[in-house]
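Worksheet: the structure to be examined is printed underneath.
Every protein chain of the complex appears in place save one, which is left out.
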Amino acid sequence: MKKYLSFFRIRFIAGLQYRAAAWAGIATQFAWGGMTLLMFWAFYQNGENSFPMTFPELSSYIWMQQAFLAMFMAWFFDHEIFESITSGNIAYELCRPCNIYSMWFIKNMAIRLSRMVLRCFPILLVAAFLPAPFHITLPPDWLSGVLFLVSIILGFLVLISFSMLIYISAFYMISSVGIRILATSVIEFFAGAVIPIPFFPEALQPIMYALPFASMQNTPFLIYTGHIGEIKALQSIALQLIWFIALMIAGRILIKRALKKIIVQGG
Amino acid sequence: MKLYFKYVAMLLKSQIQYKASFIMTILGQFLVSFTAFLGIYFMFSRFHSVNGFTFSEILICFSIVLMAFSVTECFVRGFDVFPRLIQSGNLDRILVRPRNEIFQVLTSNMDFSRVGRLFQSILMLAYAIPTSGIIWTFDKVMTVVLMLIGGIAVFSALFVLYAGISFFTIEGLEFMNIFTDGSREFGKYPLSIYGDGILKFFTYVIPIALFQYYPFLYLIGRSDNIGLIFLPLLGFIFMIPCYCFFKFGLRKYKSTGS
Partner (left out) sequence: MIELKNINKTFKVAKRNAGFSEAVKALFKKEYTYINALQDVSFSIGDGEMVGYIGPNGAGKSSTIKIMSGILTPDSGECMIDGRIPWKDRIAHVKNIGVVFGQRSQLWWDVPVIDSFELIRDIYKVENAEYKKTLSQLIELLNIGEIVKTPTRQLSLGQRMRCEIAASLLHSPKILFLDEPTIGLDAVSKIAVREFIKTINRENKTTVILTTHDMQDIEALTERILLIGKGRILLDGSLSELKTRNSTHKTLTVDYSGEKLPLSEHMTVIKNIDGHAEIIIDTVFLTVSQAISYISSKVEVKDMSVMGETVDEMVVSLYKEFEI
């Protein structure tokens, strides 16, 4: 366990080095969040009654999404991993006395968290002081806050275990670029990054909630905004847990099979 | 010019060598913009209109922006991935060749998989043209053409600006995404829906609205001012400061080598 912790530490600290990138990221995400809210505001003024969330709920949702973007963005991949697979350098990693799945998992966590840590506080802070209804508000009660914390951790784990499957797909493909773009757009869309899931047609919503993608950013942010009640929140958290375990088991099985193939074929 | 087409042929030849990957990438590009389309579709099945713009009208706006953007991404890709050119040292190679730097950067990279997006935008336009209720007279067709040309000009200028900034900071470049990816993303809707301040910004600072919003008003019949269809051409003026900035960055590169 200790080796994974120090591996995490190294990656995390390395990720903190990028000062200008953090400022640029904060500015970008702030502008992005603002534009998104203005877009929804236009729709809100046209049809307040058709709006599936209250506007303050949506504001909180969008700002949370921007603040924690680095944790949930689907298009971010660690190119070192893809390269080590396609170039065959993975042989070196196999020589280390570590589980390769866990190592990559930790690495992804560390990179994403280090990016998030530098960016989320300035965004949240400024977003809190914006004029209503565009500002971010606190969760409705302390229980939602606690549930949110549990849920964001699980959501993060679900996303990483899903992106692990995309890394692993590189073992089976000559070039993973296509798969990467395809998977990215599917995740982004069904996770509610393009438009939040409550804005999807009612008929589609039950299916959407059941898919693993809704268990990524959608669940924690909706809990935070108070859009879903406590019972629904607990159910969603249970679903998150199920998806995390299922995806992780799938990933571990697939990577084992892929590695076996490599060892047999000699890379 | 002949040399340019030789480059195009060569780059195309090397990209279609990996057939499966190339097709998958095109598909992926298609799907990326398709989800953006679905987003709009879902919003409109709920709200029916925004600021008086109908679904078909929004699709026309979006498809023109997307088309201009994907053409730019395909042919001006060299500036889009310019930081890589610096980091790999290939900019040095460009500088020891007896040709204009802009020309060489343009020909250093092209991304033909962007036809996936182009295809998406053509589909949307094909759907919206008959359903929008616009009577397609010559001036309306001209408006679309000029919007496209102006869009390509402004997006190219933005990419050149992006490359210019990468001489000074690679890390800080992310903020340029607001203007490049952001204008594709938020240009889906006519810029007026974001409010007056934003519209002014995208008129006077980053002139996206010049090819996206004002001529669009004429196109859908909200304005009778035929002068609006020539506004996209002002986008070419925007190229001048961006080009100068790139040149300025190049001079700095030559004096620091980093």
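We just call them A and B in the order they show up, numbering each chain from 1.
As a working rule, a contact is a pair of C-beta atoms (placed from the backbone, for glycine too) under 8 Å apart; a residue touches a chain by one contact, two chains touch by 3 or more.
Please read these numbers as outputs of a predicted model, since none were measured by experiment.
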**Message:** Give me the subunit B residues in contact with the hidden chain, please.
**Reply:** 2-3, 6-7, 10, 13-15, 17, 88-90, 92-93, 95-100, 251, 254-258
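The rule we apply is simple: only the chains that are shown with their structure count from here on.
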**Prompt:** Tell me, which parts of subunit A touch subunit B in their complex?
**Reply:** 18-21, 23-25, 27-28, 31-32, 35, 38-39, 41-43, 46-47, 50, 52, 174-175, 177-182, 184-186, 188-189, 194-195, 199-201
**subunit A contact footprint on subunit B (complex, rising order)** = 18, 20-21, 23-25, 27-29, 31-32, 34-36, 38-39, 42-43, 45-51, 169, 171-175, 177-178, 182, 185-186, 189, 193-195, 198
